[in-house]
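Removed from the display is one protein chain of the complex; every other protein chain stays in position.
Up next is subunit A:
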Amino acid sequence: MASRSGSFVRNLAPTVHVQAVGAKLGPNGVSLVSTGFADLDKVLGGGIPVGGILMIMEDIEAPHHLLLLRYFMAQGLVHDQPLLYASPLTSPQAFLGTLPGVVQAKDDKSEIEGSPKHTKGENLRIAWQYRKYFNENQSIETHKFQQPELAPFSRTAKSSSFGGGLTGNKYEFCSNFDLRKPMERSLLNAINVECVNLQAISDLSVFHERCTSFLSKLSRAQGGISQIGRIAIQSFCAPQCRHSNLDWEMLSFLKSLRAVLRVSNAVAMITFPSSFLTPLFCTRWQHLADIVLSVKAIPDEDKELASLLTDYQDMVGFVHVHKMACINTQVPTILEANTYSLKLLHKRIVVLERLNQAPVDASSGESYGTVAAAPLCSRSANGSVLDF
């Protein structure tokens, strides 16, 4: 699931790395920030690149983009990062109240694992005499593939010497959130949290001023340890906003935001209902973003889907990755799978999983070929799986 970086690893001077809370060094000298959602971080290859925009195309029938926004903002608050939140809701503050709180995971260690290669070695039982060779190899491999630690903080959350007033896992790259637990009040009332009501804004240039002033404090021109800011814009072209029919203005706003972001230590997450834009503008918006995801609703009680996928009952939506970040490199990242299912476990944790095909009933005599081919071919209105 992780993107495969090639065998060439760029040898970069350590000054490129942004020494800030909540950032880690990713491939090609780019610093990454967590989305707050561990599975999504894995899919995106570590996180959102600093200075990049993550765009989520909403489905007008499902509110899953709010879930991703909540994780994003909650992670920013836990890491004490400045946050600018804009939304067409009449009271954006109320949305802040729905952010999930952090839980101490019991099995911390398993979450902070290295690459999959490391874990595979442990699960494989080797014939006795080869074990001594394997142990030597393993130490080399873990050294090469291990994710860099969050310097300078220690990895195990339990023994953090920078605890301060909060618990030790404040400095984990990606915290564990529990949707049922509300975020601590003290974090919500932090001074560096700003809210903007998109409906009340008469002109996009006003909003642009707001964003620029927010980002000016995070400019990259100042060296040294800095903070990484987060901008979260929800439903940017929602029909109730006055600017929603000003296509070109919205586009130029996004262009200038992107320009300022590139020279700041900040990331932006923008969600928009893509069905409102004409295809022309939808494509232009996607070009401006570094990462593009889309969330789709799942039809309820759809028997065909239920027979095709395992765990259909647990799924609440699909997440599709359209575009991956390609900063400082010419090599695009190609994922093994582009569509993931969003599941809500015990109403408190959300996971992203690859789609698994349900086992075909052997007694019915169908081969795997017909069942697998049916969704790949166009779905006719007949609905008969065997016809193709």
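Simple rule for what comes next: contacts are C-beta pairs under 8 Å (C-beta built on N, C-alpha and C of every residue); 3 or more make two chains touch, one makes a residue touch a chain; residues count from 1.
The rule is simple: contacts and distances are computed from a predicted model.
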| item | value |
| --- | --- |
| Choices "S-adenosylhomocysteine hydrolase-like protein 1 isoform X1", "Protein FMC1 homolog", "Elongator complex protein 5" or "EF-hand domain-containing protein" - which one is the UniProt name of the chain not shown | "Elongator complex protein 5" |
| Contacting the left-out chain in the complete assembly, out of A:L251, A:L288 or A:V316 | A:V316 |
| Missing-partner contacts on subunit A, residue numbers | 60-64, 88, 90, 125, 127-129, 131, 199, 238-245, 273, 275-276, 278, 296-302, 304-305, 308-310, 316-318, 320, 336-339, 344, 354-357, 359, 372, 375-376, 379, 381-383 |
